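Sharing a structure, written as structure tokens. Questions coming.
Only one protein chain is missing; all other protein chains are in place.
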Amino acid sequence: MDIGWIAAAAMFLQLAAQCGTPLLFGTLGGILGEKAGNLNLGVEGMMMMGAVTGYYVAAVSGHPVLAALAGGLAGSLGALLYAVITVTLQGNQTVTGLTLTIFGCGIANYIGKGCTSMTLPATIRAFYAPISVPGLSKLPLVGKMLFEQSNFVMLGILLAILIWIYFNKTRAGLNVRMVGENPGAADACGIHVNLVKYLHLLAGGFLCGLGGTYLSVVYITRWQNDLVAGLGWIAVALVIFAIWNPIRAIFGGYLFGALRSIGLVLQNTRMTFLGHEIRLDPQLLDMLPYLMTILVLVLMGVQKKKEYQPPGWLSRSYYREDR
Amino acid sequence: MTDRAAYVQMEGICKTFGVVKANDQVDFSVRKGEIHALLGENGSGKSTLMNMLSGIYMPDSGSINIGGKPCHFHSPKDAIRHGIGMVHQHFKLVDILTAKENITAGMPGSFFIKNKGMTEAIGNIAKKYGLQVQADRKIYNMSVGEKQTVEILKVLYRGADILILDEPTAVLTPQETDALFNILRNMRRENCAIIIITHKLNEVMEISDRVTVLRKGQSIGTVNTSETNAKALTEMMVGRPMSLEIQRPAVTGGADSEPLLDVRDLTIENQEKIKVIQNVSFQVRRGEILGVAGIAGSGQKELCEGIVGLQKVSGKVIFKGEDLAGCKPGNIISKGISMSFIPEDRLGMGLVGGLDIVDNVLLKSYRKTKGLFVDRKQGVSMAESIVRRFDISTPGVHHQVSKLSGGNIQKVLLGREVSLNPSVIITAYPTRGLDIGASYNIYDVLNEEKKKGVGILYIGEDLDVLLELCDRIMVIHQGELMDILPASETTKEQLGLLMLGHRGEGADHV
Partner (left out) sequence: MFKIIKRPPLAEGRMFVLRILAVVFAIGASMAIIALLGHDPFKVMLEMIRGSVGSAYRIKETINKMVPLLTLSLGVCVAYKMKFWNIGAEGQFYMGAYGAGLVAFNFSHLPSYLLLPAMFAAGVLTGGLWALIPALLKAKWETSETLVTLMLNYVAIRWVTYLQYGPWRDPKAAGLPRMMHFPETADLPKIGSIHIGWIIALFLVIVIYFLIRYSKLGYEITVMGENPRTAEYAGMNTFRILLVAIMISGGICGIAGVIQATGLEHSISPVLSSGLGFTAIITAWLSKLQPVTLVSVSFLFAMMLQGGNYLQSVMKVPSDVAGVIQGVILFFVLGSEFFTQYKIVRDKRQGEETRKVGA
């Protein structure tokens, strides 16, 4: 079947958005926590916990919304562990986040062993099947990507926009930004620093859990060991790429979704260059997202603009009576 | 002792941190329409006391009454609700936010931010007290005086009628200090209760109505400013009569002798390619102390770092005839060039807080031993001699440096640098955070070195000290050398004007 260039690109973008949605959720979750000053490296762990919980509840109950909520809560639970240790008990954020990943992946794989034989009921698949927004989905190139998708995908975009409005246009959002930049200043203004951190870490964990649920319930639709396969880590890098801006997170998530999909698309494509056939090894293509992440990290470090720097107090503990 | 007219009454306040008794049964009261100075040395407990009034710390025991009603503050929010606002010494502002955002954060109100209403409200308050502010300017674009104005507006916006200012003039020029004092007089007229924490006696005498002195965590007494003087206050602060004079031995090197350090056309660029030091030229002679004055951020830090090789420079840095510009500190040290640098950041640069005295003493000399291993035995003997010579109070040479008191930490740093027998010493704010006794110790050590013929470059913020200690004073403003004046022939006001960038009339003095 011969389809035109633009139509092919539109389909590729649609696929990229689907592939990038878990990344988007993970990135948004990371942004929420980091804006409040805490760097939670446990995204991979929280996504795994969300993935297995969401899948289990979906398979057992057949209730799509309940499954999503359960997945989100699982992520929040992981975030709660992290928050207690790093906010109340002032623990090292880097190591605690890593531990959350190891712990979360361990528990998820453990519970998941029982899920490999479970299948998802039809109600789930029907609920999350792609829907088409009339009119808008006919837009050239981006129509399918944004408006002919599962409601889960569109939820991601909606959340990104809402979170942007939250940070930039509301009082509560201003307070959070202050907590992340200078908790001492926020404290002196009467802002409850620890409460703000807890709320945002838990909300962030919820989003990571949702991202994992999307992956297991909507995208892959069955469980396998180490389902998240490093996506959580890419999400951590994407937070930096997005310069802590939720709208840019959409772009970043979908871009990296595209990179991961390239492998799948090009694998079976034969390409010729100057008469020689080029074969692209899937393993080498698979390296692309990770190499791109490194490139992004370097470029972010090179630019020096003040507004593009991480939140001033990121990763540092705050204790009011510190002398 | 209870003051009937008091609006703020603190009685029997105690606060302990670990083993340190920061406040020991302290009584303190302030009336409405009064400027009350809280005077004491560094470490006397003034900031701790006020941190409890502003809700940052909670007292271990004692009571706080506002307007006759007992109060317990569990957080800054509680204190704010009672009309207490604190302007901290180290500003609690977020650089990348605007003045308006910093002022209004944390206040209850509508879900969405209403920009216009806020700007108006801020403008009204500013007018009432005679303050100037650009509400939509980002903090990192503001001068120190402007930042302080934002801090003051922050507390006024929250309805404060009790203001606490912690060392407000530490970073201001004499002219900015005058402007601040006018604002405080405005507030006094509006019946605010104003507390000003300071260790500067002349300011206490100038602006305050009453003074309370703290010493080593205890309240010594409260007096009416009109009934006391600097000498009496010093005695209360230190506990014994003390001469406030700093010795100034004569310069050993003659005026036409070869300078030890000859800096020519020094220019330093920072990461954003802005010139933080521009074409600065000066000389330091044998046995003289050259002071450097300037408002914070004028480039003093970069100047020092540039001379010792920690910053990239263009121009010449001629030390005993050899041009050092462009050499890294490692080269300078290995060339045997004896130039000592005592940075302002003691635990951040000069010393490693987490290591013991021996390892810190070895920092610049560990390379001298041959081979792969560090000679710690030599380090121990060096450390022991420094401890003896400078009378450093420590359980032992293997004690962790960060656990020493501020004065002793500075002594370790100074001691190490001086033991290297330098020809030139560059020191930045060496007495910052030290009490009077320790500060005078430092001046004595520097004078000792001066008598030996060492050339000293002294960056300081206390103009009174600079005028007494130094032979000549150089003023820097925004990276440019304004003028170099003989200390005996200049005044604080002259220095202040130069610090603000106003070149004086008259011929060049060098």
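Remarks
Labels A and B are assigned to the chains in the order they are written; within every chain, residues are numbered from 1.
In the analysis below, a residue touches a chain if its C-beta (ideal position, glycine included) is under 8 Å from a C-beta of that chain, and two chains touch if they have at least 3 such contacts.
Everything numeric here is computed off the predicted structure, so don't read it as measured data.
One of B:Gly18, B:Pro108 or B:Pro241 touches the chain omitted from the figure, and that residue is B:Gly18. Residue B:Lys403 is the one among B:Arg189, B:Lys403 or B:Arg503 that touches the chain not shown. For the chain left out of this panel, the touching residue among A:Thr21, A:Asn40, A:Ser76 or A:Thr96 is A:Thr96. Touching residues on chain B toward the chain that is not drawn are 2, 4, 6, 9, 11-12, 17-19, 58-59, 61, 63, 65, 68, 70, 72, 310, 328-334, 341, 343, 345, 348-355, 359, 362-364, 366-367, 372-374, 403.
Against the chain not shown here, chain A presents residues 41, 81, 84-85, 88-92, 94-96, 98-100, 102-107, 109-111, 113, 230, 233, 236-237, 240, 281, 283-284, 286-287, 290-291, 293-294, 297-298, 300-302, 321, 323.
Simple rule for what comes next: only the chains that are shown with their structure count from here on.
As a whole-number value, the distance joining the C-alpha centres of chain A and chain B reads 46 Å.
For chain A in complex with chain B, the residues that touch the partner chain are 169-172, 174-175, 177-178, 181-182, 184-192, 304, 306-307, 309, 312, 320-321, 323. Interface of chain B with chain A (complex): residues 17, 54, 56-57, 75-77, 80, 86, 88, 92-97, 101-102, 104-107, 109-113, 140, 154, 158, 271-272.
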